[in-house]
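First the structure, in the form of structure tokens, and then the observations on it.
Every protein chain except one is present and positioned as in the full complex.
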Amino acid sequence: MSVAKSIVAALCRLMREDRLSFLGLAVLTLLVLIGLLGPWLPLGDPTRIAAGPRLAPPSWAFPFGTDELGRSYLPRVVEGIRATFLLSIVAVSITAVVGSFFGMLAGYFHGVTDHFVARGADILFAFPAIIVGLLVAAMIGPGQVSAVAVISIATIPLFIRVVRSVTLSVAGRGFVTASEVAGATPWRIMTVHILPNILGAVIVQLTYAMSIGMIIESTLSYLGLGVQPPQASLGSLLRQGSAYLTFAPWLVLSAGMVLSLAIMSVNLVGDAIRDAIEPLKGRALK
Amino acid sequence: MSQTIVELQDIVVTYRAGFLGGEAFEAVRKVNLSIREGETLGLVGESGSGKTTLGRVCLGLLAPTQGVMRFGGAPFGTLRQRRGQLSVVLQHSEWALNPRLRCGASVEEPLIILGVKPDERKRRVTDIFDSVGLGDGYVDRYPGQLSGGQRQRVSIARALVTEPRFIVFDEAVSALDVSVQAQVLNLIMDLQHKYGFGALFISHDLAATRYVSHRIAVMFRGEIVEDAPSERFYGTPDHPYSQMLMSSLA
Partner (left out) sequence: MSALVEIRDLVVAYDGGGGATRGLDSAELYVASGETLAIVGESGSGKTTIGMSIGRLLPPEARIESGTITVDGVSVVDVDAEALRQLRRDRLGFVFQNPMTALDPTMRIDRQMIRAIGGKPSHDAIALLLRRAELDDPERVMRSFPHELSGGMAQRVIIAMAIARSPKLIIADEPTASLDASIREKVMDTLGRLREENGASMVILSHDLRLVSRHADRVAVMYGGRVVEIGQSATVLEQPAHPYTRALIAAAAGNEKPGERLEPILGAPPVLRGPCRKCAYEPRCGLARPECANSRPEARLVAARAVCCHFAEEVVEATSDAGEARTE
């Protein structure tokens, strides 16, 4: 009855009952597979200039059309999926580790520690992600590293807040008190008693952070602060395509649609996980 | 004469509302209590009377604002120094055990903290499950697979596994059914006979407390208003508040 196993079991049940969550999971799986296998799929070279006519509409040879340099747009979108997912996953993983650590610290130790961590999170939270993005880009230069840094900075306070509040409720439970009385170290209490019991909430929060991360990455790349050409991300493709919006709308449409699908599917799966973890309680009126 | 385990001298606990001073609230006022080896002291009173706060002081979880708590004749020190010497059994049976750990692992934990060797731990866990009337089969179960009474037995096993000198039972039977309550109360008394620990039995239920305790302290608004042998609570206790509690048993 490990956390992972119970979540998977509940998810499977939910997926069977709820078509929307099922759809979300299917789309997400597809996108991740495409992103993973992208370089090995027979879609053509994303960087080959003048593979076809410039700004050609979708056709059999170029399903998503071509861009202003005559590059086939489909492999570029696939590369964009890859970049957007990869950057978000890396950033959110950092967030999860750092955010859970400080969140648990704040929730378990009251007083000064809590005060500092919680206020620190509030201050971070108060900065709009874009301002932070400009700042970071100015300091370390635009690129993947700064995109990851900005996503982490923007999502860590959310994480700290949620982890802190669930930690507070778990820390008040009898088994934690019993362990404290037995003389357990704070490290032991946090790893053995608190972490396994807040893991569900952490996973749910992870999916939300993931969708926020994808939005931030796209925004940054759209503003030219994230992924740099010739590399593509969904955001930089949107930026690139927006210049030709009036006479080559397929560029923006294809990248935009894929981005929306990605964010939507992540959210749907996140909702499904949350429902699986926190089933409705209480008496229903039948 | 058996030795005094826990001794409270002029304990005062003050809570301050707010960050900068604010109004102070005296949860416990000048309480003196002592508990001997092999003796159960019942602590009754309504919620907000300070009995849970006093329990936390006895467990070393809360440092009193004033006064001294002595354990086995010496100052308490830290919980880490006292590990294995005291333990607690709490009310809410659904949260008393970590739902992610098998019952055996929960019971084993105090031994791990104490630094007992693995094969010795295994033997003692098996023994203690036996003592609380749960067979070997329960070691590998998760708390969610047990009834309230069984979970409370596991909690008692965890509290007893290091053979501590002092155990606090905080509303330990309040959430249980009448029939199960009697089983657990009898179990506590039998185990005390066997292991000789001193106990503080905190409850708002005078009937259960009087049954399991040797002495009863009645707490009212942060003070002990009566401290008398349990037999008195089968007759007429002195303090008007005690008498009112008695009236609900008539």
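Every chain is named by a letter (A and B) in the order it is written, and numbering of its residues begins at 1.
Here is the rule we use: contacts are C-beta pairs under 8 Å (C-beta built on N, C-alpha and C of every residue); 3 or more make two chains touch, one makes a residue touch a chain.
Just so you know, these numbers come straight off a predicted model, no measurement behind them.
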Contact with the hidden chain (one of B:12, B:61, B:105 or B:182): B:182
Hidden-chain contact residue, picked from the options B:24, B:63 or B:244: B:244
Chain B, residues in touch with the chain not shown (by the definition above): 46-47, 147-148, 177-183, 185-186, 204-208, 210-211, 230-231, 234, 241, 244-245, 247-249
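In this section, only the chains that are shown with their structure count from here on.
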Centroid spacing, where centroids are CA-atom means, of chain A and chain B in whole angstrom: 47
Chain B contact footprint on chain A (complex, rising order): 1-3, 173-175, 177-185, 188, 192-193, 196-197
Sites on chain B touched by chain A in the complex: 59-61, 79-84, 86-92, 95-101, 106, 109-110, 113-114, 142, 144, 155, 158-159, 162
